[in-house]
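Note that this complex is displayed minus one protein chain, with the remaining chains in position.
This part shows chain A:
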Amino acid sequence: MQIHDLSQPAGWLPLVFLGLLALAMLVYVILDGYDLGIGILLRRAGDEEKDMMIASIGPFWDANETWLVLGVGILLTAFPIAHGIILTSLYLPVTLMLIGLILRGVAFDFRVKARAHHKPWWNRAFYTGSLLASLSQGLMLGRYITGFAPGVASWLFAVFVALALAAGYSLLGSCWLILKTSGTLQLRAVRWARGSLWLTALGVAAVSVVTPMVSSRIFDKWFTLDNLVWLFPIPLLTAGLFLWIERLLRAFPDRQAAGDTRHDWLPFVISAGIFLLAFIGLAYSLFPFLVVDRVDIWQAASAPKSLMFLLVGVVIVLPAILFYTVYAYRVFWGKAHPLSYY
């Protein structure tokens, strides 16, 4: 690997933008993950529950999806070459994901505005779109990890990652419901969370096993003795979080019956923690490449002058975005209420 002079803008700017890209994708996966997950779970809920589930994400989903636009925007802006390779290689799943996102996005509004007897159809569109988008994103992740390798085995892996990511989003979604609802819906959410837990865990395990097998470079990064010592906490912590959330969810019905709501927020934070650790592990494996072992961030980066111009905006605007995002979440703090426009 070429050594880059990090005191020069051409050296450090790609790193900064990689950090921003990672931040945008991580925030996207967690935030849109929970609302896509609620879409996937919608089919299992009763009619009134459906309304409450949608109400719990109503004020947020638009902004959640914007993180995807930011992520793709940074990829496009800062690393145009990687953007071209990745999106051209993933043409079909990207198309399917977009169609899924379109379906669920419009269904969200149509279901309460169209004629009442069309509502079940829009609910179905919301479910189908959410599932399609989640599966496509998982397929993209699976294909991406293997460096778009041809062959049945790598495609089977991608399909498995697709299922696992849908399960992971269901986990986030049901934990969001535990946080935002109460009563029977909350209990159902606990069951849904427990149901999606094992497939999520299998998915994380599969990605952890397969990624080092893709490239000897990644293998060496993990499995040399020096590195292993300080990397070991990542899988260990992940396993710990899985066990913790499992125990927490098992004890949840008793706790709810006792009127204890103090820990309603905990499952969501733990499941977000699982996503965070998996993300860190993956990011460590791939760094500094944007396309596995082919294109690194310095090869793919735009002209420093353009990145600098954008960085000025990022430095000023991103804190404001984070600030008002937190503000918006605070406005709708606490248990969800039925949605009303006025």
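The rule we apply is simple: a residue touches a chain if its C-beta (ideal position, glycine included) is under 8 Å from a C-beta of that chain, and two chains touch if they have at least 3 such contacts; residues count from 1.
What we mean here is this: contacts and distances are computed from a predicted model.
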Per UniProt, the name of the complex member that is left out, chosen from "Cytochrome d ubiquinol oxidase subunit I", "ABC transporter ATP-binding protein", "Spore gernimation protein" or "Porin": "Cytochrome d ubiquinol oxidase subunit I"
Hidden partner chain, touching residue among A:63, A:205 or A:266: A:63
Of A:13, A:29 or A:74, the one touching the omitted chain in the full complex: A:74
Hidden partner chain, touching residue among A:13, A:101 or A:145: A:101
Residues of chain A (touch criterion as defined above) contacting the omitted chain: 58-60, 62-63, 65-66, 68-70, 72-78, 80-81, 83-84, 86-88, 91-92, 94-95, 98-99, 101-103, 105-106, 108-110, 113-115, 302-303, 305-306, 309-310, 313-314, 317-318, 321, 324-325, 328, 331-332, 339-342
